[in-house]
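Here is the structure we will look at.
Complex shown without one protein chain; remaining protein chains in place.
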Amino acid sequence: MNSPIRVTVWGENHHENSERDREGMAERYPDGMHGAIAAGLTTVLGDGVTVRTATQDQPEHGLTAEVLDNTDVLTWWGHATHGAVDDAVVERVHQRVLGGMGILILHSGHFSKIFKRLMGTTCSLQWRNSADTELVWNVSPAHPIAQGVPHPIVIDEQEMYGEFFDIPEPDELVFISTFTGGEVFRSGCTWRRGKGKVFYFSPGDQEYPVYHHPDIQRVLANAVQWAQPEPAPDFVPPQVVNEAPPKFSGRYIGEGAQS
Amino acid sequence: MNSPIRVTVWGENHHENSERDREGMAERYPDGMHGAIAAGLTTVLGDGVTVRTATQDQPEHGLTAEVLDNTDVLTWWGHATHGAVDDAVVERVHQRVLGGMGILILHSGHFSKIFKRLMGTTCSLQWRNSADTELVWNVSPAHPIAQGVPHPIVIDEQEMYGEFFDIPEPDELVFISTFTGGEVFRSGCTWRRGKGKVFYFSPGDQEYPVYHHPDIQRVLANAVQWAQPEPAPDFVPPQVVNEAPPKFSGRYIGEGAQS
Amino acid sequence: MNSPIRVTVWGENHHENSERDREGMAERYPDGMHGAIAAGLTTVLGDGVTVRTATQDQPEHGLTAEVLDNTDVLTWWGHATHGAVDDAVVERVHQRVLGGMGILILHSGHFSKIFKRLMGTTCSLQWRNSADTELVWNVSPAHPIAQGVPHPIVIDEQEMYGEFFDIPEPDELVFISTFTGGEVFRSGCTWRRGKGKVFYFSPGDQEYPVYHHPDIQRVLANAVQWAQPEPAPDFVPPQVVNEAPPKFSGRYIGEGAQS
Partner (left out) sequence: MNSPIRVTVWGENHHENSERDREGMAERYPDGMHGAIAAGLTTVLGDGVTVRTATQDQPEHGLTAEVLDNTDVLTWWGHATHGAVDDAVVERVHQRVLGGMGILILHSGHFSKIFKRLMGTTCSLQWRNSADTELVWNVSPAHPIAQGVPHPIVIDEQEMYGEFFDIPEPDELVFISTFTGGEVFRSGCTWRRGKGKVFYFSPGDQEYPVYHHPDIQRVLANAVQWAQPEPAPDFVPPQVVNEAPPKFSGRYIGEGAQS
């Protein structure tokens, strides 16, 4: 039997506490958005996962070396205070991803320091907040992240994110969304970076209760399973090696060419 | 100054002549769909292109070895009579693409023998014909095929094509379309096969005058330029080679390993 | 606990029985190449797999509908008699792959009908049989197919396969091999076709005992695990759907745009 996947759900935890948003957030997300995301993972995966949360207002944003050393997959939701995330923590997370930790970047996390660093692009996009219906279409039906959800997933109300989304060409495009206004968005994308897997998923906004949506919870649970490191990860990022050529028991390379 | 690109516009030419469709087609496409596509290329590219047409009802479907030997880029529109296309002609076109000829597969050509052979998949999709508005969004803004057109291109009325579109992951995804019904479709996709370039573009249906749309004409013209072979193509498909290892003026491979 | 993966190891079984090769084959592969491949999978995966073999000389090449209905992953080794494989069986295997069955194409299987059909290219390559040492380098260290093997894998003696290998750009490039003569080959490549996964792996030739090599056995076992269908596969290839637009509990697409 496999060990449970160790997930850390990271939340900015700003809207939950801001004067402007506190009331609505308490209604939609009484345990915070991170709380809802964590609960959804546990609901779907049960014993297959152990989930903790961490928030930006904690020391080292809750992402100490010790926490990361015990994290297989990190989920990241941020929005209003990207700029206040400590560069040292970003660097630590970045190295851990390159060493094999999976990472899920959620919704407005597209503008987080860690996502921009992993992508190398502006990660900008179009947006409009007018409670559009979002349809999430699956364009890779055999992909593990897309199992067990309808085609399309229907989200009654959600902020619109639209193209052009300035990302590198995804390694795999899993979901594309359409919106009431007619816009389109590559809403589920995967990449590998170093030994780590990255999944960006756009549904989920502080003004809509999207993280209680069972299909969205299922996608996130699938993605956690997909993003976990392969067996026996060392979490050491790839490093320069200067070494002698390998020794073979057979003929050396080149001997054939000389004869 | 570069030589003009030699384009052959291939048309099924069935709806144009069928009892059911003849009248409407004569109104929308008095010179046939192939005639409209050819005219659009000439309008946009002028002296940069020499265009001929070929149709399925001609001997060898108009695609003799001599015609293909003088074709840099072939465009393919078919729909109702895919099954009647001679396998020998398909084989000839296939070999020519692998040898470097560019090919544009248009709309219902997704089910042509040549496209299915190039892709290796069913190439099936969802569809519904209820005069949806189609919006064609550009997800690769620096791609040469996407130059000079608005974002999105608006097609007032068009048949809906939707996901899942069963194709191999495109090498480059250039356009994604949305429709009145909320559906989504990867409407502009590129692949390389052998030495040849393939572009699939979905807008264009016999019941709507899409090929007179200036933005669609521009995309097709861009695609013809993109798909043309690199300088000095030999049009010989890749072939098995069994030969001695290369001789070097320097040290042989392996000498370093032995010291 | 997961059910065992149901694997069918398909072998051409020609060299094993030909007058020219029989003696050497009996020494290298007393149970046939298919027997050695099957044994390797069982050695590595134990209870995680149930393996059967099928050969070209059997009725329907051993690949009846009933056999395929009970196969999660098929491995394919052929060489001298590709042309004699029945097109109806190729079609049956093709449809099953598109419906979700995994397939591993081994070595000279690059020229099999099924691989050329899945790829859409010539699948040609360079080759030279002079007992080169082959080094198999891993260029995707976190890929599940590459776990548990040294970097590089060393094969003391093997036929050389070299570039240009005429395949579509792989979805994932896992291994690249070098040879005594200095040549290079993309020796481990993945693609998705329909709902099925395809892995091509070049090491393995009838004149060398490569399928007894523990690292090669491990790669094949990893690939079988990787290629198995996602949970609850239906093995139905993607098919055309013509249906009404989805009904939403929320606002219809377009309502926002109209207000």
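As written, the chain order gives the labels A, B and C, with residue 1 at the start of each chain.
One rule holds in what follows: a residue touches a chain if its C-beta (ideal position, glycine included) is under 8 Å from a C-beta of that chain, and two chains touch if they have at least 3 such contacts.
This structure is a prediction, so every number in the text was calculated from the model and none was measured.
> Going by the contact rule already stated, which one of A:G11, A:P141 or A:G181 would touch the omitted chain in the full complex?
Residue touching the absent chain, from the options given: A:G181.
> Could you tell me which of B:R6, B:R28, B:H94 or B:K195 touches the chain that is not displayed?
Once the missing chain is taken into account, the touching residue is B:K195.
> Would you indicate which residue among B:D69, B:E91 or B:D156 is in contact with the undisplayed chain?
The one listed residue touching the chain not shown is B:D156.
> Residue-wise, where is chain B in contact with the chain that is not depicted?
These residues touch the chain not displayed: 1, 100, 130-133, 135, 140-144, 147, 152, 154-157, 171-172, 178-182, 192, 194-197, 229-233, 238, 246, 248-257.
> At which residues does chain A meet the chain that is not included here?
98, 117-122, 124-128, 162, 164, 166, 168-169, 171, 180-183, 191-194, 237-246, 248, 252-254
> Name, in rising order, the residues on chain C that touch the hidden chain in the full complex.
133, 135, 137-141, 151-152, 162-165, 169, 172-173, 176-178, 182-184, 186, 245, 252-258
Here is the rule we use: only the chains that are shown with their structure count from here on.
> Which chain is most remote from chain B in terms of Cα centres?
When every chain centre is compared against chain B, the largest gap points to A.
> Specify the chain with the shortest distance from its C-alpha centroid to the centroid of every protein C-alpha atom present.
The chain sitting closest to the overall C-alpha centre is C.
> Is the contact between chain A and chain B built from the same residue numbers on each copy (over half shared) or from different ones (under half shared)?
The interface is built from the same residue numbers on each side, given that over half of them are used by both copies.
> Give me the residues of chain C that touch two or more other chains.
Residue numbers touching two or more other chains: 171, 180-182, 192, 194, 238, 246, 248, 252-254.
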